[in-house]
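Complex shown without one protein chain; remaining protein chains in place.
Chain IDs A and B follow the sequence of writing; residue 1 opens each chain.
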Amino acid sequence: MKEITYINPVLLIAVPLALAFIIPILKFVWEKSIKWIPVAGFLFDLIVSITLIPIVLQKNIIVKIGGTTTPFSINLVVGPAGLLLSIMISLAGFLVAIYALKYIQEGDKTKYHILFMLLLTGAIGVVLTGDIFNLFVFFEVLCISSYALVGYLGNRAGIESSIKYLIQGSIGSSLLLVGIGLIYGQYGTLNMADLAAQIKTADSISLFVPMFFMITGLGIEAAIFPLNSWLPDAHSSAPSSISAVLSGIAIEVGLYAMMRILFTIFAAESFMGFLLFLGVITLLIGEMSAFSQNNIKRMLAYSSIGQIGLIVFAFSIATASGLSGGFFQMISHTLNKALLFLATGFMIYRTGSMEISSFRGLGKKMPLTALFFTIGTFSIIGLPPFVGFASKFLIFKAALAKQELLFIILIAVIILTTVIEGAYFFRIIQTLYFKESDDKSSKQESAITALIPMFIFALLILILGIYPNWIMKFIHSAASELLNKMSYLRSVLG
Amino acid sequence: MNILLMILSAIISLVTGMFFLGLARKIMAMIHWRYGPPIYQPLIDVIRYFHQRAVSHGFIFDLGIIISLIGSLLVVFFLPLGNISSFSNSGGLLVILYILILSPLGLALSSGESANPNASIGISRKLILTLSYEFVLIIILLSLMSQYQTISLQEIVMLQARKVWSFASWKLILPGIAYLLILPAMLGFRPFEIAGASQEISAGPSVEFGGKYLALNTINHGLLHFITIALFVNLFLGGGDLFGIFDSISGTFWGSFVSLIIFLIKMILIFVISVFINAVFPRLRLEQATKYILYYPLSIAIVGLIIVVAIN
Partner (left out) sequence: MILFYMMIFAFVGAFLIYFAGKSFPRIKEILAVVISFLLFLFVALLYGKDFQINYHNFLGFHLFLRINMFSWLFALTITFLGFLSIIFSLSYMKDKKNNAFYYMNMLFVNIAMLGIVLAGDLISFFIFWEIMSWSTFLLISYKKGSALPASMKYIIMSIIGSLSMLIGILYLYDLTDTTIISQLSHIIRFINKGDVIFVVILFSIAFGIKNAVIPFHNWLPPAHSEAPSPFSAILSGILIKMGVYGFLLLFYVIIGLDIIFHLTGLTIVLNVLAAITIIFPTFLAILQNDAKRLLAWSTVAQAGYIFMGITYGTELSVAGGIFHFLNHAIFKALMFLAVGAIEYRTKGIRDLNSLGGFIKKMPFTFAAMLIGAMGLIGLPLTNGFVSKWLIYKTLILNGSPFLAFAALIGTWGTILYSYKLIHNIFLGQLPAKFENIQKAPFSMKMPMMILSTIIIFFGILPGIPLQFINKIIVSFGYHPLNVSLFGIVSDSGNLNIINILAATFVIGVLIVLFFRSGRKSVRVDQYDNYAAGSFIPKEKYSYTNSFYAPLDRFLNSFLKDYIDIFYCKSAALIRHFCNGIRKIYTGYVGSYVMYILLFLAVLIFVQLNWSVF
C-alpha cells in the first residue's frame, strides 16, 4: 500500500504558536511587520488544513508525539470534524487578521497580535486534540487570551466585562478540571479514545457527576443558557475584530468540545433530550433579549447566543442529518457573525457610537460596508440564496425527519425566534438605508483592508448558499465521525 | 323579430313610465283635495324642457345622464313584459342586477361633475340608501333563485305560471313582504325621499339639470318606476299570468296582448299603493331610513332565505 505523504498536522498548532512568540522578538527588529504575522500564520494553517481534506476524508490522521500514551503526551486526532473546524478557525483568523491591519490603531498592538494568535491556536488545539487533558490546556489558552482581549481597549466597560468574564470563565475551567480529575481517578487514562473504549455508555452516577462538571465547565464557554451571562458584556466591549472571533469561533469551539465529550466519551444519548430543550431555550432567550437592544454589538452578541442555541438543538437531534445541520450552522454562523461584527466595527468607528439609531443613512455613506452587513443579516435570518438558509433548512429537515410531535412543537418555537430575529435585523436594515441622517458629510467607506475580508466572507456566504453541495460531503463525514463512536475508537486505537 | 320586440318594450316602458309620473301627481293632488295636472302633463313637460336652454358642466355631465338612461333602457330589455321578452336569456337576473347599477352610477357621475354641493350631498345619500336596500334586494333575489334553481328571470315567471305565484306560496311570502317594504325606497318615494329631497337640498343629484338634461332625467325617473315595479310583478305576481285563465290562447298574438295588459294592470295596482304610502308619510332622515331598512325588511328577508335554504 502506497503511503500518502502529507504535512504533519502538528504544524497547524506549532507554527502559529511559534509565530506568536516570535512577535515580541520581532518587535525590536522590525516593528511594522508584526501585524502581518497573524496573517501569515493563519494563511499557512488554512492552506495546510485544506491540503489535508482529501486524506482525512479517507481516514483519520493520528499523531502521537513522543510515541507514548502517557497522559501528558500530545496526541492529535485529525478527523473530518476537527479539520472542518480548524479550517473555519484558520479562515476566520486569516481574514480577521487582514481586517485588523488597519482596524487596530490604539493600545499595545504587539500584545493584541500575540493574544489573537494564542486565542486561535488554542482553538485549533481544542478541535484537533485527542486527549482530554490537552483539551483542557488548549482551552485555557483560548480562555485566558480572550479574557485579556476583551479588556484590550482598557476602557471601563472593557475592564469590567473582562473581570466578569474572568470570574465566570475560571469557575468554568475549574469545574472542567474537576470533571477531568474525577474521570482520571476512575479510569487512569486521559486519552479520549481510551476512555471511550472503557465507558460503553454513561450509566452510573460516578460517570454522571464528572460529565455534569465537564458540561457545566464547557457550557460556560459554549454560552449555553443559563451559563452565558458573560457573553453579552464580553462580546460587546471587545474590539470588533475580537468580537468576530469570539462570536464566530470561540463559543463554537466550546460547543464542539462539549459535543465531542458527550458523543465520544460518554455516549450520553439520554442527555440529548435535555440538551434539546436547553438549546431551544437558549435560542429563545438569546433572540428575545436581542429584540429590544439598541446597542448593536450587544444585539449581535445576544444573537450569537440564539445561534448557539440553534446549533445545540441541531446537535441534540443526534442523527446524522441533525449533526450535519449543526456543523453547517456552525459554518454559516462563523461566516455570518464574523461578517456582521467586522462590518459593525467600521460602522462604529465612523459614527463613534454603538447605538443603532446613529447608523442612519450609512447605506449612503458606506455603501459597501452596509451592503455586506445586509448580506450578513439576510443570511443569519435564513433567507435564500444565502448560506444561512441552507443551514436552517438542514436543521428543520433533520428535526422533521424524526416525525415526532415534540419536534414539531420545538420547530414552532424556533420559527417564533426566527420571526423575532427577522424583526430586529430588518429594523437595522431600515435604519441603514431608509432613514435620513442628520449630518450631510460625504462618503466614507471602510478601509480597503477591511473591505477585502468582508467581501470574502460575503462571497462565501453567497456561494455556499447557492452551492451548499460543495461542502456537504465533508460535513457528512464530520457528522458521522462525531456520531459514530466505534469508528473513532478503531481509528485511534487501531 | 327581436328588434321589433325591443322597440315595442322600449315604447311600452317609456309610455308607462310617463304615465306613472302623471298618475302619481294626479293621485297626490286628489289626496290633497286639489284638481291636479292632467295625466299627460309629464310628457308635455319633457317636450318643453327639451326646447329650453340648459347649462352644461362638462363632458361627463353630458355623458353621465346618457349612461344613466342607457342603463335604464337596457334593463327593460332583460325584463319579460307579459310574454314579451327580448333578452331574458342573456345572463338572467345577475345581469339585471348589474345593469341596474348603471343608472345610479351615470347619474352620480353627472351630478358629481356639476360641482354643486347639493348634488354631492344628494348623490352620497342616494348611494348609501341604495346600499342599504340592496342588502334586502339581494337576499330576496337569492331566495327566489335558490327556490327556483335558475338565474333566468323568464324561467322564474314561467314556473310561477305553472305552479303558484311566489307571493301566494308560503315559502316565498316573506321575501315578497320584504320587497314591498323596500319598494318606496327603491322608487324614491316618501318616507324615503331622501336623495332627491326637493325642499331640503334642491332635488339633490338633479339640482344642476335643466333643459334637455332635465328631460332625460324625467324620462329616466319614469323608467325607474317602471323597472322597479315590473321586477316585483315578475318575481312575485307571476308576470302576465292570471291563474292560467288565458293559457288556451298563449303563444298567439292575442295571448301576448292579454298577458301584457294583465301585467300592466298588476303594475298599476302596485304603483297606486306606493303612491298612497308616499302621500301619507313624512320624510325620514337618512340614518332613520337606513336603520329601518336594516332592521325590519332585512330580518324578514333573511328569515325568508333561511326557510328557502332549509327546505331545499
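Remarks
Quick note on the criterion: contacts are C-beta pairs under 8 Å (C-beta built on N, C-alpha and C of every residue); 3 or more make two chains touch, one makes a residue touch a chain.
Since we're looking at a predicted model, the values are computed, not measured.
Of the listed residues B:V15, B:I70, B:I249 or B:I277, the one in contact with the hidden chain in the full complex is B:I70. Listed residues A:I420, A:M454 or A:L483: the one in touch with the omitted chain is A:I420.
Across the entire complex, the residue among A:F291, A:Y349 or A:F455 in touch with the chain not shown is A:F291. For chain B, the list of residues touching the undisplayed chain reads 6, 50-60, 62, 66, 69-70, 73-74, 77, 86-87, 89-92, 94-95, 97-99, 101-102, 105, 108-109, 112-118, 120, 123-125, 127-128, 130-131, 134-135, 138-139, 142-143, 145-146, 149-152, 202, 207-208, 211-213, 215-216, 286-287, 290, 305, 308-309, 312. With the whole complex as reference, residues 163-164, 167-168, 171-172, 175, 202, 205, 208-209, 212-213, 215-216, 219-220, 226-227, 229-230, 232-233, 268, 270-271, 274, 285, 288-289, 291-293, 378, 381, 383-385, 389-390, 393-394, 396-397, 400-401, 403, 408, 411, 415, 418-420, 422-423, 426-427, 430, 433-436, 468-469, 472 of chain A touch the missing chain.
Here is the rule we use: only the chains that are shown with their structure count from here on.
Taking the mean of the C-alpha atoms as each chain's centre, chain A and chain B sit 79 Å apart.
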